[in-house]
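Every protein chain of the complex appears in place save one, which is left out.
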Amino acid sequence: MRTYGAEETGAAQRKPAGIAGALRQMLGMREVGLIAIILLLFIVMSFASPYFLTWVNMRAMAMAFAVEGIVVVGMTILLISGGIDLSVGSVTALAMVIAGLLFLAGFDPWTASAISILACLAIGAAMGFFVTRIGLHHFIVSLAVMVIARGICLLGTGGRPLGLYTLPPEFKFIGQGSLGVVPVVIVIFVVVVIAFDFMLRKTTMFRKVFYTGSNEKAAAYSGIRTKKVVFLTTTLCSGLCGVAGIIYMARFGSAQPTFGMGMELNVIAAAVIGGASLSGGVGTIFGAILGAILLSVVSSSLALLDVSVYWQDIIRGSILLAAVTIDHFINKRRKQRV
Amino acid sequence: MRTYGAEETGAAQRKPAGIAGALRQMLGMREVGLIAIILLLFIVMSFASPYFLTWVNMRAMAMAFAVEGIVVVGMTILLISGGIDLSVGSVTALAMVIAGLLFLAGFDPWTASAISILACLAIGAAMGFFVTRIGLHHFIVSLAVMVIARGICLLGTGGRPLGLYTLPPEFKFIGQGSLGVVPVVIVIFVVVVIAFDFMLRKTTMFRKVFYTGSNEKAAAYSGIRTKKVVFLTTTLCSGLCGVAGIIYMARFGSAQPTFGMGMELNVIAAAVIGGASLSGGVGTIFGAILGAILLSVVSSSLALLDVSVYWQDIIRGSILLAAVTIDHFINKRRKQRV
Amino acid sequence: NSKFQCEPGETYIMNVMVSAHPYWVPVYQGFKQAAEAMGCETIFSGTPDYDITKQIASFEQDLVKQPAGILLHPMQSDPFIEPINRAIESGVDVVTFAADSPKSKRTAYITSDNLAEARFAAEEIVKQVGDSAEYAVLENPGQSNHDLRVTALIAYMEQNYPNMKLVGRQATNQDTSAAYRATASILQANPNLAAIWIPEAGSAEGAVAAILEAKAKVLIMHADITPTTLEHIKAGNIHMALNPNQGVQGFMGFIATYLAAHPDMFDPFNDYKVSGYNPMQIPFIDNGFAVITKENADSFDLNKYMEGRDPN
């Protein structure tokens, strides 16, 4: 795969002092273009629809991408390390199904969830094994796992959703409750994003992910166990799918074996729009989440405006293309200026 | 993205003389592992089902992948040049829809088909423009086009399939007729495969595709207009989708706006199983077609054996994983030996 | 002024998943015709994607517009319990159609009876090929109405015609190519195949291509309709199709939603005043289905029907 434009790393920059400095620093960030585009979209939309800037609409839009956003975090880290995962949708569904079946079999929901997340980690570890030990490509391994995991979902449920009405309210609270006015789902999402964004920028552990993705051989020659890094990022991505699956289960009060079909392209697109490179070494959580927000806001806006369904896809695709083009140019200018 | 195992190029090797030489040369080919796996599958299946090794079944299995095989050819060439195309499914559907609408509007089907293929070439050219001139990544551009093309399909048809029952028999002949005992579809497929396989191996034009994909900078330094190469491979891939769409239309006697969803993963998987690298520079048409055959034979076999639907996905995914693993090891040994 | 009349600006929304699917087109036409008759406004909404979170988001966004009621096709039943209940609490009444969310507080559910379709199909197959023959089904696991059409037919056969032998059961997920491949394989393995039942039309297109190519004599029956399968019915390649009365579904759906939004019109003989539920509760309305054969096929051309009508 190819990018003609080179991108820079997500390593944090030294802070110049003062407000002007902070502003300059912000303008120097890779994400400034995306932020501008999203702001523009918000402004246009708040004129186009009186309903757009309402609390309920904002909440609906945020709820629409918050859980998927957790998967975006995992995918971004995996992409940075040089991998890719097509199985995220299936694994998320599998997490629901496993936890749901265990709950129906009499486990308490917390134990069921923990076992389910462990199972997802195991799937990620298996993919990591095939990639790092056998030497297969992430693409093909995760494609196979995508099919297998979906098969297990169907086998486990007979293709029918599992109704989990008896989930205790304190468990459903994860998916349906609110802390004050803010839904718990959004709180979890924000915590995950901030935590991983911080770790990815600052910790030595995650710095190795950048080294590995940037130049695997050079990383190995710097004493980094690159196979271990790739193994771990692969496992982490599946683990976060597991977490997302559990939250979905709490939110829906059911386990859906057909959930998340086609999710992988959406998630990868969000990361790439946010500046992650498909050849590894480059990307930020913050950018990827902005990418997810952009995609989600566009979809939600089209729905809100009652645009004819037959036009929606065309408009959605065009906005996506326009956004990455504009972002590309803003980024190019910004680079020249700084 | 990453491959730990190195792969070799599709460059034709000089032929050693004699039968022993030919045999040795065949054993030296990258594809030998895949051929062995497919043979093994054939042997197992002919014991498992008395219907497997019948002419009619072979014919049906070949029909099942022949048209998609044409898209695989385009994708493989694009992958070798370092690109990727997620829009193949939508563009194939769009080719049907455009030709179908034109036919219904009174054009004769040949003219309608020609215009439709030209339109697909134009879409490919537009993607090529965004990639080579603007500098965006193939992944994101083709994702946007995938959405847009699907939107145009829906807009043009209102989401309803177009019944093209009045297509003249000489046009339907492309999709439904036979030359002697061999269906026309298979003849077209074989001709396309042999032609492109030959060109990719032997012509200067297509060797430049390998150079560009292997190291774009090195190719550019050698005076190759790499952007032109990428532009052309992108256009070619969409054009072949157009051809496939027309054949499907002739075969089904209808134009389906929702056709080919998820096709891209299948097509890319076939190419990758056949040895193409997602980072460019490596791949053969022959291998990619073997990959497509493998995927298709597995599906057909599971159906023939009437395996429970809930088990099919699990078995399919596992065979895929097993096949690439075995192929990987055979390839490793072969390399050491040769 | 009749009570069956909207206030100016009173709006009703029809919300679906995969909103570009042609199935919704006649449903929405029925919805709109009822609304026009009563002077109400309508909006067609939902998500083009097969994605439950997106449909929930679009449903919640519908609420922002403060409609009088929503006719909803919930992609999955349970995830919609909470959003439907929240909508009703906020004063927007909800009726489901074609798929249900039975645990929610929706007022009514309107659908075609998949069990009745399956029973009809089974009887027709036996009538055509006799009660001791081989048959096969294609299916689409995970989509409840398709599932029901298939499992109910198999169960009915087992119970009533034990000599009918199910020889093939393949998942083709509405994909024409997959159906082509699966049907070709089933035909290979079972040269005596007499009939095939397909719960939707997309797969039927692939199946009929495979059967024509193999020059086999197999009775094809399927549910729903597309222009292509319609042509095949006219040509005699497909025996018959069972099509839910989409228009009635939309029309009755609107009326049920309108009624749900106007509970004050009605004072029934029950406990609604103390229990606090909507008196317009209807557990289930059957919109019925049409049997499409060579003879009546011309009346089911959607393109012809839509000429001069606005899809939105």
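As written, the chains take the letters A, B and C, and residue 1 is the first residue of each chain.
Just so it is clear, a residue touches a chain if its C-beta (ideal position, glycine included) is under 8 Å from a C-beta of that chain, and two chains touch if they have at least 3 such contacts.
By definition in this document, contacts and distances are computed from a predicted model.
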Record-based protein name (UniProt) of the chain missing from this complex, from "Monosaccharide ABC transporter ATP-binding protein (CUT2 family)", "Pyruvate synthase subunit beta", "Na+/H+ antiporter subunit E" or "NADH-quinone oxidoreductase subunit A": "Monosaccharide ABC transporter ATP-binding protein (CUT2 family)"
Tell me which residue among A:118, A:179 or A:205 touches the hidden chain in the full complex. A:205
Considering the whole complex, which of B:103, B:210 or B:310 touches the chain not shown? B:210
Which one touches the absent chain: A:214, A:254, A:296 or A:312? A:214
Residues of chain B (touch criterion as defined above) contacting the omitted chain: 6-9, 11-14, 202-205, 207-208, 210-211, 213-215, 217-225, 277, 281-282
Missing-chain contacts mapped onto chain A: 6-9, 11-14, 202-205, 207-208, 210-211, 214-215, 217-225, 281-282, 335-336, 338
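One rule holds in what follows: only the chains that are shown with their structure count from here on.
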If each chain is a dot and touching chains are joined, what shape do you get: line, ring, star, complete or other? complete
Counting only Cα atoms for the centres, state how far chain A is from chain B in Å. 30
Can you check how far apart chain B and chain C are, centre to centre, with Cα atoms defining each centre and the answer in Å? 35
Give me the residues of chain C that touch two or more other chains. 20, 48, 141, 311
Mind pulling the chain B residues that touch 2 or more other chains? 154, 158-159, 309-310, 312
Spell out the residues on chain C that touch chain B in their complex, using ranges where they run on. 20-22, 25, 48, 139, 141, 167-171, 175-178, 180-182, 184-189, 202, 205-206, 209-210, 212-214, 226-228, 230-231, 235, 302-303, 306, 311
Listed in rising order, the residues of chain A that touch chain C in the complex are 51, 54, 56-57, 59-61, 63-65, 67-68, 154, 158-161, 163-165, 176, 251-254, 256-259, 261-263, 296, 299-300, 303-304, 306, 308-310, 312-313
Contact residues on chain C for chain A in the complex? 19-20, 43-54, 56-58, 60-61, 63-65, 76-79, 81-82, 103, 141-144, 147, 311-312
